[in-house]
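Left out: one protein chain. Kept in place: all the others.
Moving on to chain A:
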Amino acid sequence: MLSIKNLHVKLEEEDKQILKGVNLEIGAGEVHAIMGPNGSGKSTLSYVLSGKDGYEVTDGEATLLGDDILDMEPEERAAAGVFLAFQYPVEIPGVGNMTFLRTAVNAQRKARGEEELSAGEFLKVVREKAKSLKIDADMLKRPVNVGFSGGEKKRNEILQMAMLEPKMCILDETDSGLDVDAMKLVAEGVNALRDAGRSFLVITHYQRLLDHIKPDVVHIMADGKIIKTGGPELALEVENNGYADILGEVA
């Protein structure tokens, strides 16, 4: 599904290398987790994959189902199937959540040459998906993320994911700022979307989220590289011993 080879990325504004040769192969239907200490480049990886400004790819490649995504505009990547669940979902006063969702769904359908959903069809689908995420009508009516609690914002991210049905979902610290119940709800939303044709890259600091979203593969990232890859037990090791052991072991 997603193939990252030798990806080198620096900040555009300053001469600071963030990613220093990331290699990652995520197969269809797989869930991969990336853990790592602060400043290791995890969030940068998610931004670079989704096309945020401010980063310059100096070497390497990233392909989604064989297509080079690094050359695409952010909206083209989205239409191709990339989805980033933001660590800090953005508040957009004045844009209704429902309008936003419908515009996004139909823009992607249009980009893929599919028929746009009518208002009625859309409403039916969104209501059903919102219900399972405990998102009420009021949250759908309000401006995007404005006045949402931390948990509501994250659930709203998962709702967008559910509506857009992406192929490659990147979750950037989706567990941050969530209490246990909210995290469970979010995890259930993600698990409901697990599918043979959909892959996940879950970026997190904690094992906790991975108790609920069970990964197939766990990577440890440090200083812009993936330094260790293993099964779910690797996350447990981090939880118990911290990163120091692994970092020491690699060094």
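Rule of thumb we're sticking to: contacts are C-beta pairs under 8 Å (C-beta built on N, C-alpha and C of every residue); 3 or more make two chains touch, one makes a residue touch a chain; residues count from 1.
The rule we apply is simple: contacts and distances are computed from a predicted model.
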Of the listed "Fe-S cluster assembly protein SufD", "Inhibitor of KinA", "NADH-quinone oxidoreductase subunit J" or "Carnitine transport permease OpuCB", the name UniProt assigns to the chain that isn't shown is "Fe-S cluster assembly protein SufD"
Among A:Ala79, A:Met98, A:Ala130 or A:Ile203, which residue is in contact with the omitted chain in the full complex? A:Ala79
Out of A:Leu11, A:Leu65, A:Ala111 or A:Ala244, which is the one that touches the chain we can't see? A:Ala111
Consider the whole complex, including the chain that is not shown, and state which of A:Val57, A:Leu70 or A:Val95 touches that chain. A:Val95
Interface with the unshown chain - residue positions in chain A: 50-53, 73-75, 77-79, 83-84, 86, 89-95, 99-100, 103-104, 107-108, 111, 143-144, 160, 164
